[in-house]
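What follows is a single structure, written as structure tokens, with notes after it.
Of the protein chains in this complex, one is absent; all others appear in place.
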Amino acid sequence: MIFRVYVNFKDGILDPEAEAIKQTIANMGLKSVKNLVKGKFFDIEVGDKKNHLSEIEKISKDLLANPIIENFKIVKK
Amino acid sequence: MIFRVYVNFKDGILDPEAEAIKQTIANMGLKSVKNLVKGKFFDIEVGDKKNHLSEIEKISKDLLANPIIENFKIVKK
Amino acid sequence: MLKEKKISIVIFPGSNCDRDLFVALEKCLGTKPEFIWHNCSHIKSTDMILIPGGFSFGDYLRAGIIATKSPAIREVIRFSKKGVPIIGICNGFQILIECGLLEGALIKNSNQLFKCEKVNLKVINNKTIFTKNYKLSEIISLPIAHSQGNYFIKPDKLKKIEDNDQIIFKYSSDFGDVTEKYNPNGSVNNIAGISNKKKNVIGLMPHPERAIENFHNGIDGIKFFKNLKDLI
Partner (left out) sequence: MKKEITKKILKDHNINSEEYNMILAIMGREPNLLELGIFSVMWSEHCSYKSTKKWLKTLPTTGKKVVCGPGENAGIIDIDDNDAIVFKMESHNHPSFIEPYQGAATGVGGIMRDVFTMGARPIANLNSLRFGDPKHEKTKNLLRGVVKGIGDYGNCVGIPTVGGECFFHENYNNNILVNAMSVGLVKKNKIFYSTAKGIGNPIIYVGSKTGRDGIHGATMASAEFSDESENQRPQVQVGDPFIEKLLLESCLELMNEDVIVAIQDMGAAGLTSSSFEMASKGNCGVKLLLDKVPCRETEMTPYEMMLSETQERMLMIIKPEKKKITYDIFQKWGLDAVEIGKLTDSGKMELFYNNKLVGALPIKPLADLSPEYDRPSIKPKKRKNYLKKKSNSKINLEKVLKKILSGPNHSSKSWIFNQYDSSVMGDTIFSSEMADAAVIRIHKTNKAISVTSDCNPIYCKSDPRRGAEIAVAESWRNLISTGAEPVAITDNLNFGNPEKKEIMYEIKESISGIKKACIELDYPVVSGNVSLYNETNGKSIFPTPVIGGVGLIKKLKYATGFKMDDDSYIYLIGKTKGHLESSLFYEHLKIFGGSPPKVDFKEEKKNGNFVKFLAQKTELLIGCHDISEGGIALALAELCIANKKGIEITLKKNNPEKFLFGEDQSRYLLIINKKKEFESLAKKNNIENERIGFVTGAFLNFKNLFSISVDALLKLNSSWFKGFIK
């Protein structure tokens, strides 16, 4: 069983990297890009037996995402 | 229109960050995690008018992913 | 009189070892290099190009990648094809890799941390124009300071660059042992510096420009730059 955890910045938090990428795309002459948001994902493989959701939640909250500036979302793949 | 580009390490390439996360999860006492793969995603917003796929492909290939070590996948959101 | 040869240093927003490199070249070779700003789309002439360390464009996305979109890189590639010697140090190495002049990839250090310390390097190839004054297997000591210096290359490609003598420096002990213990960042086979096939482009993670003063932690950088004397 694989869970995918998506992590990205909360609204309104400055993401300097995304800014730099946007700027670069513009410099590459590609004008149609209006916005770019960036994030991470983690595919976590666990055994099939029990329900792992609460564990995955704990991992997401305590490790994968920084809840002060990031949101996370868990989906079962 | 938003395209999402997923980028992750190719199979067989050791991702030190993913290794470290796996290790930490084990240290947290969560034993059921068998594997963890990490990647990035980029949500790119473009105008609706024309077909932007080839542009998004170019951005992915030339900028967002390093083809030597990374795969990318584009999905329309 | 011979026309004075021209050394160029290409700088990007975020480069931060450009001054140090300038000082080192001036001190060791007695010539003043010229600075080329990243958006320069035409370099009229040059006899050697160096790309300094630092954090071009903040090292955002992947170290070096954004810099490869600057016009000056097209010029660097053009001159490299003409056989002009090109040297990338630290971030310069990362840029040369990202723009395809050198093979492989430089990923995050195996322990995830930035690392600033002195390392020993073993000269693996002393037949290049950059290293011919070194003895084979000579040990030199230089500082490193990077977080993405973990050299990666696929096994088949590794074999190719090995067979073609493109590996120039490896991390080692003071006595030349090339083992995991002396690998500061996880690089494949302790690789610290490589060249292209034609051997006119070289990249290395350590900073020779930070080992040129008596008060520095070693002065092995002087020899590195003096090696370049014949090229200009």
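Letters A, B and C name the chains as they come in the text, with residue numbers starting at 1 for each one.
We take it that a residue touches a chain if its C-beta (ideal position, glycine included) is under 8 Å from a C-beta of that chain, and two chains touch if they have at least 3 such contacts.
Computed from a predicted model, the values in this text were never measured in an experiment.
Peer 1: So one chain is hidden, and I want to know which residue out of A:5, A:20, A:33 or A:65 touches that hidden chain in the complete assembly.
Peer 2: A:20
Peer 1: Mind listing the chain A residues that contact the chain we can't see here?
Peer 2: Per the touch rule, chain A residues meeting the hidden chain are 12-16, 19-20, 23, 66, 68-69.
Peer 1: List the residues of chain C that touch the chain left out of this view.
Peer 2: Residues 13-14, 16-17, 19-20, 23-24, 53-55, 57-60, 113-117, 143, 145, 147, 207, 209-210, 212-213, 215-217 of chain C touch the chain absent from view.
Keep in mind that, in the parts below, only the chains that are shown with their structure count from here on.
Peer 1: Approximately how many whole Å separate the CA-defined centres of chain B and chain C?
Peer 2: The answer is 29 Å.
Peer 1: Measuring centre to centre with CA averages, how many angstrom lie between chain A and chain B?
Peer 2: Roughly 10 Å, centre to centre.
Peer 1: Let me have the rounded angstrom distance from the C-alpha centre of chain A over to the C-alpha centre of chain C, please.
Peer 2: Computed from C-alpha means, the inter-chain centre distance equals 34 Å.
Peer 1: Got the chain C residues that touch at least 2 other chains?
Peer 2: 61, 66, 69
Peer 1: Can you tell me which residues of chain B touch two or more of the remaining chains?
Peer 2: 62-64
Peer 1: So in the complex, which bits of chain B are touching chain C?
Peer 2: That would be residues 13, 15-17, 20, 62-64, 66, 68-69 of chain B.
Peer 1: Contact residues on chain C for chain A in the complex?
Peer 2: Contact set of chain C toward chain A: 57-58, 60-61, 66, 69.
Peer 1: In the complex of these two chains, what residues of chain A are touching chain C?
Peer 2: The touching residues are 16-17, 20-21, 24, 27-28.
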